[in-house]
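Data block below; observations after.
All protein chains but one are shown in place.
Labels A and B are assigned to the chains in the order they are written; within every chain, residues are numbered from 1.
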Amino acid sequence: MEVEAAEAGAVEKERGRLAGLSSGASLSPPVVAGLIVASIAVALIVTQGLQPFGQTTVNGLISASYFALGAVGLTLVYGTLKLVNFAHGDLLTLGAYVAFVANVSLGLPILLAVLCSVAVVAAFGVATERVMWRPMRAKGAGLLQLLIMTLGLAFVIRYSIQLFAGTQPRSLEVDVTSSTSFVGLTIGQTQLIVVLAGFAVLLAVGAALRFTSLGKQMRALSDNFELAEVAGINTDRVVLATWIFAAGLAGLAGVLYTSAIGNMTPNLGFFLLLSLFAAVILGGIGNAYGALAGGVLLGLTQEWSTLLVDARWKLAVGFLVLILVLVVRPQGLFGRQERAL
Amino acid sequence: MTEQAVPGEPDRAPEPAGDVDGEAILAVRDVAKHFGGIHAVDGASFEVRRGSITALIGPNGAGKTTLFNIVTGFQRGDRGEVIYDGASIFRRPPHVIARRRMVRTFQITKALAAMPVIDNMTLAAPDQPGEKLTGLIFRAPAARRREKEVHERAHELLDVFGLREKADDYAGTLSGGQRKLLELARALMVEPRLVLLDEPMAGVNPSLGRKLLDHMHTLRDRDGVTFLFIEHDMDVVMAHSDEVIVMAQGATIASGPPEEVRNDRAVIDAYLGASVA
Partner (left out) sequence: MTPLAVSLDVFGSLDFWIGVGLLAATYGIFTLGLQLNVGFTGVINFGQAGFMAIGAYTMAILVVEAEISFWLALGASILVAMAAGLIIGLPSLRLRADYFAIVTIAFAEIIRYTAVNARELTGGSQGIGGFDGAFLDLSDLMLEGLDSFGLGDQFLLPLLIVAVAVFGLLTVGMYFLQRSPWGRVLRAIREDEDAARALGKNAFAYKLQSISIAAALGAVAGWFLALNLAFISPTQFDPLFTFLGFAVLILGGLANYFGVILGAIILWTLLEGLRLMDLPLDASQTAALRYVLVGLVLIGLMAFRPQGMLGKRQEMVLGD
């Protein structure tokens, strides 16, 4: 026993030393990715001109805000519970429709409606944890079982909303017509608010994960569940916090998406889900910062692609990025390679 | 960082110094593999004599299982060479290596629990044309004939290993020891020339363990099958192996007959060294 511990300690030290060496010697993947993105940006500026590039970048940042907020919850839930949640997109839909009910049906001001939607979706997330996921974990359910349950849940959420709200597009009471121009770049008034609010929340989320003890515990749990449990983290509390966090942000992302686009339909969540997966996998599944960065990268890529191919293909570009990343670097930009066997 | 490991240095044991063709069924030369910063295997070199029962020993973390994985193709070595039966198998995929009649077992038994015992056995048989879609269509009679042979052979082996009555049960219903026996029996369905066993005695009760060892000797004596096995129980190693290879910190540090290795300075250092580190 002692032998093993001593040996493990030595190996650990060795690993630390060598890891330090190797990261100093070669460029880390995020840096490489950054360089690639920068050179693509330069190439686009040179070939397409500064104004179109700037405008697509602005558009890209708009989608980046709701991609990143949606993706961070998806990745944390995967990390902490090893649950690939195909119903996560529909939490965005739920958020949008709750905001619609509060804002339009009940006539509450939009800010209050946003808070309602965050609260309701967070509560819904906690409810699914208590009613479905925790009992299933206790039963030792397998990967396929859980995947199919999340899909079943996706059906139930999406079509329950359709049952009550119908398929016609609905809009929040936000200003979708007026816009602002700045150095030749145009952005809708509401879209500007979406970007600012989105990135403010993103920064807050990043800071909360980094500096609060709950945030640190969430990341630790997401990194290694068993280890975190042994290290004395109250996993039950952190799991609940993760659901509140993930579902709440999904609700917010749904409202931001609807505000930026101008309307909502019951299938918006499924529509966004694959983009969220792309962002999550781009950033390394389970890695919260990776998901934030992945969301921003994906938003930019999709909009930049409209400079080169017809805009109607931009979503397909997102999926191609997803497949490409999985093929070239399945662990994502920020993920670590898994040790085989 | 590995003071006692000198890769490429001729082993202390006299016989396997040169590459005596036909004598060595497996030759591993200066194989290395690292994960991130950890050198799991770092300059392992040894030979396994045809028709021998050879033990691979070493302290925990010495890289024995990783070496097995490299030899059998489950992991890609960073450098080195593995010669099996006169041809290189280094970095070849596992199924290609297995088809050359080298078969392995795993530390944690891989009995296929959701398949009946008999299917576990027949699955392992080589040269079944019915395993290919084209073979199923164009060589149906040959596939049927082969299936009959394979079933007969499987029942013979199940008889030998005392698993006959379990043939139609799901392998998941077997005890841990029976699964080990099944895994060995299944390995023999491959008609192997070399069998690699990763801790065959672990978690097996003593009487089943003895049975396993008896089978090993019988197969070697009767059919000329060569065995290379990882084992921690020194009594088993000393009593049952013709030759012992010792690994420490990723490198092979000694090899030779059991009594010789037991008194080897480097081996004693490696075991004692690990316990005082």
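Going forward, contacts are C-beta pairs under 8 Å (C-beta built on N, C-alpha and C of every residue); 3 or more make two chains touch, one makes a residue touch a chain.
Keep in mind it's a predicted model, so treat the numbers as computed, not measured.
A.B. asks: Among B:Met115, B:Leu213, B:Met238 or B:Ala266, choose the residue that contacts the chain missing from this document, as touch is defined above.
C.D. replies: From the options B:Met115, B:Leu213, B:Met238 or B:Ala266, the contact with the absent chain belongs to B:Met115.
A.B. asks: Hey, which of A:Phe277, A:Trp304 or A:Phe334 is the one touching the hidden chain?
C.D. replies: A:Phe277
A.B. asks: Check each of B:Gly37, B:Pro94 or B:Gly203 against the chain that is not shown and name the one that touches it.
C.D. replies: B:Pro94
A.B. asks: Out of A:Met136, A:Val176, A:Leu240 or A:Leu307, which residue would touch the omitted chain in the full complex?
C.D. replies: A:Met136
A.B. asks: Considering the whole complex, not just the chains shown, which residues of chain A touch the missing one?
C.D. replies: 84, 86, 132, 135-136, 141-149, 151-156, 158-160, 162-163, 166-167, 266, 270, 274, 277-278, 281, 310, 312-313, 315-316, 319-320, 322-323, 326-327, 330, 341
A.B. asks: Tell me where the left-out chain touches chain B, residue by residue.
C.D. replies: Output for chain B: 72-74, 93-95, 98-99, 103-106, 110, 112-115, 119, 122-124, 126, 128, 130-133, 136, 143, 147, 170, 172, 186, 190.
Following the convention adopted for this analysis, only the chains that are shown with their structure count from here on.
A.B. asks: So what's the Cα centroid distance for chain A and chain B, whole Å?
C.D. replies: That pair's centroid distance is 46 Å.
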